[in-house]
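All protein chains but one are shown in place.
Order of writing sets the chain letters: A, B, C, D and E. Residues in each chain are counted from 1.
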Amino acid sequence: MDTQELYRRGLAVRKQMFGADAVDKRMGALGEYGAPLQHMINAYAYGDVWSRPGLERKIRSLVVIGMNAAINRAAEFKVHMNGALNNGCTPDEIREVCLLVALYAGIPAANDAHRLALEVFKERGIDV
Amino acid sequence: MDTQELYRRGLAVRKQMFGADAVDKRMGALGEYGAPLQHMINAYAYGDVWSRPGLERKIRSLVVIGMNAAINRAAEFKVHMNGALNNGCTPDEIREVCLLVALYAGIPAANDAHRLALEVFKERGIDV
Amino acid sequence: MDTQELYRRGLAVRKQMFGADAVDKRMGALGEYGAPLQHMINAYAYGDVWSRPGLERKIRSLVVIGMNAAINRAAEFKVHMNGALNNGCTPDEIREVCLLVALYAGIPAANDAHRLALEVFKERGIDV
Amino acid sequence: MDTQELYRRGLAVRKQMFGADAVDKRMGALGEYGAPLQHMINAYAYGDVWSRPGLERKIRSLVVIGMNAAINRAAEFKVHMNGALNNGCTPDEIREVCLLVALYAGIPAANDAHRLALEVFKERGIDV
Amino acid sequence: MDTQELYRRGLAVRKQMFGADAVDKRMGALGEYGAPLQHMINAYAYGDVWSRPGLERKIRSLVVIGMNAAINRAAEFKVHMNGALNNGCTPDEIREVCLLVALYAGIPAANDAHRLALEVFKERGIDV
Partner (left out) sequence: MDTQELYRRGLAVRKQMFGADAVDKRMGALGEYGAPLQHMINAYAYGDVWSRPGLERKIRSLVVIGMNAAINRAAEFKVHMNGALNNGCTPDEIREVCLLVALYAGIPAANDAHRLALEVFKERGIDV
C-alpha cells in the first residue's frame, strides 16, 4: 500500500475516534514543524496498527489508557480517554483500568489517572 | 468483609488464573519474609481489584500485559502472559497489545515484549 | 480484621499525617467515582502498610518522598512533603533526600524535587 | 583541581550555554536551600562532565534533549532546548531527535517533545 | 512511496548499520509472530526516520544510545552500541554519552550503560 493511502486511512480512523475538529486542532498545533510526526501518527499508528483487525477498538483503548497512565503521559492519557469513550468504553470500565494502574504502576499513577479521567468526564458533561 | 476472607477469595482467583502449582511456587519463593507482600497480592490485588465485576478477566489481562511491557517489568509480564492465556486471550490478541506497546512506549519495549511472549509460548508448547 | 475497620484505622492515620481538612478535600475531589481507589488508599495503604510497626513514620516519609521524586509524580510528592513535615522531618533532612535523588535518578529529577519542596515550604510559611 | 575552581569553570560554561541572566534566575529560584544542588550542577555537571573534551557541545545537547524527552522531564527539556540552540543546533536537527524519541520512547513522548520545542521556538521568536 | 519499498529501503539501512547476519538473526528470532513488528521496524523506523537526511547517522546513534540507557532497555542499548560503532562512533565518544547518562538519568543508569558498553567492546575485540 502507498504510504499516502496509509496516511488517509489512518487519518479517517483517527477522526472517527476523536472527531474531525479535535484532530484538526491537534495537527494544527504542531504545524509544519510537526508534519513528519503527524505522518508517523496518521500513517503508522492509525493507518497500520490501529487499523489491524485482531482486537476491537474498545479493548485497544482500554489498553492504551492503562499504558499511558502507567508511563505518566497526562496529555496522551486525556486524548485517549476521549477516544475510549467514543469507542464505546464506559466510565465504569475505565475506572477498572485505573484501579489496575494502582496495582501495577502504583497509587500515585492511579491518583493522577482518576483526576485526569474526571477532568475529561467534566469536559464532556458526563455525570459519574 | 474480613481480610482473611478477602485473602482466601483472592488466592482462589489467583489459582484459577495461574494454576495452583505456579501460585504455590511463587508464594514459596518469597517465604515468610514475603508473607506481608503475598497478603497484599492475594487479599488486595486479587481478592479486591481482580474480583470486581466491572470488566472481564480477559480484558484485564490484556491491559495488565500492556502496562507491564510499558514499565519494563519482565518477570511480571511473563506471569501475566500465562494468566492472559489461561483467561482466554489468544496469541494474536496478545500480539496486538505488543504492537500497541511499540506505539506508546517505544520499539525497545515492544521488542522485549515480543521476545518474552515467545518464551512463554515455547514454555507452554504453543505454536505461533 | 474487617476491611471496614482497616479503612477506619487507615483514615485515622491519614488524617494524623495530612490533617482532616486536606484528606477530606482530596477524597472529595475524586468523589463517588474514586471511592474504590480511596478504599484502597485508606484501608490498604494507610490501614495496613503505613500502620505496620517496623519502621517509624518519619523514615517512611523520607523514603516515599525519594521514590515519588524518582518516578516523577509531582502531585504525590507534594502530598508527602506535607506528610513528611507533619511526621517530624526537617527541611534539611528533606534536602538530603533530594540530593540523593540527583545521584540515583538524575539532576532533572532533583531539580523538580527542589522546586516542589520550596513550593510546599512557601505554602506553609516555612522559611528555609 | 579545587572544587571551587571546578564550580567557577562550570558556571562559566553554563552561562555560555544558557546566558548569564537565565542562569542567575535559575540559581536564584532555588535560593540558599538549593545551594548544594547548584554546587553539584555547576561543579560536577558543567565543571566536569560538560567540560570534557571528547564530544562537541552541540552533539551533547542533542543527546541530552533526547534523554530528557524520553524520561519525561519537561522543565529540563526546555532548559536544554535553549542550550541546544545556543550551542548551534538547528530546529531541523532538534526535530530529528524528537522523531527518534517517537521510535525509542513512544509517540506520547514525541508529542510532548514537539509541543515543548515549539514553545521554546515561540519564546525565542524562531519561525519554524 | 509504497510501504514495501519503504520496507526494503529500511532493511538495507539496517543491514548497513548492523550487518546482514545480525539483522537476519534478530528477525528470525521473532519469526512469523513478530513479522508485523519487524515491518514497523524496517519500514517505519529505518525506512522512514533513520533514512531522513537532517542528521548524520553517527549523531543519531549517540542520541539513541543515550535514550536507551536512560529508559533502561539493555537489549536495545547493546544493539545500538554495535550500530554506533559501525556508524563511526568511537568508544571515547560513547563514553561521553554514558557520562551524560549519569547526570540526567542517574548513576545506576550510567553504571549499567558502562557495563553493557564494555560487554560489546569485548564481544567485538575492541581494546579500551
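Here, a contact is a pair of C-beta atoms (placed from the backbone, for glycine too) under 8 Å apart; a residue touches a chain by one contact, two chains touch by 3 or more.
Computed from a predicted model, the values in this text were never measured in an experiment.
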### Message
Let's see if you follow the contact definition: name the visible chains touching the chain that is missing.
### Response
A, B, C, D, E
### Query
Residue-wise, where is chain E in contact with the chain that is not depicted?
72, 91, 95, 98-99, 102, 106-112, 114-115, 117-118, 121, 128
### Chain not shown, touching residues in chain A
102-109
## Note on the structure
For chain D, residues touching the missing partner are 1-3, 6, 36, 39-40, 44, 48-49, 52
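The working rule: only the chains that are shown with their structure count from here on.
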### Task
Moving only to chains each one touches, count the minimum steps from chain C until you reach chain E.
1
### Query
In terms of residue numbering, is the interface formed by chain A and chain B classified as same (over half shared) or different (under half shared)?
same
### Summary
Comparing C-D with B-C, the busier interface by C-beta pairs is C-D
### Task
Provide the C-alpha centroid distance between chain A and chain C, rounded to the nearest whole angstrom.
30
### Query
Residues of chain B that touch two or more other chains: which are they?
44, 49, 52, 95, 99, 102-109
### Task
Treating touching as the only link between chains, describe the layout with one word: line, ring, star, complete or other.
complete
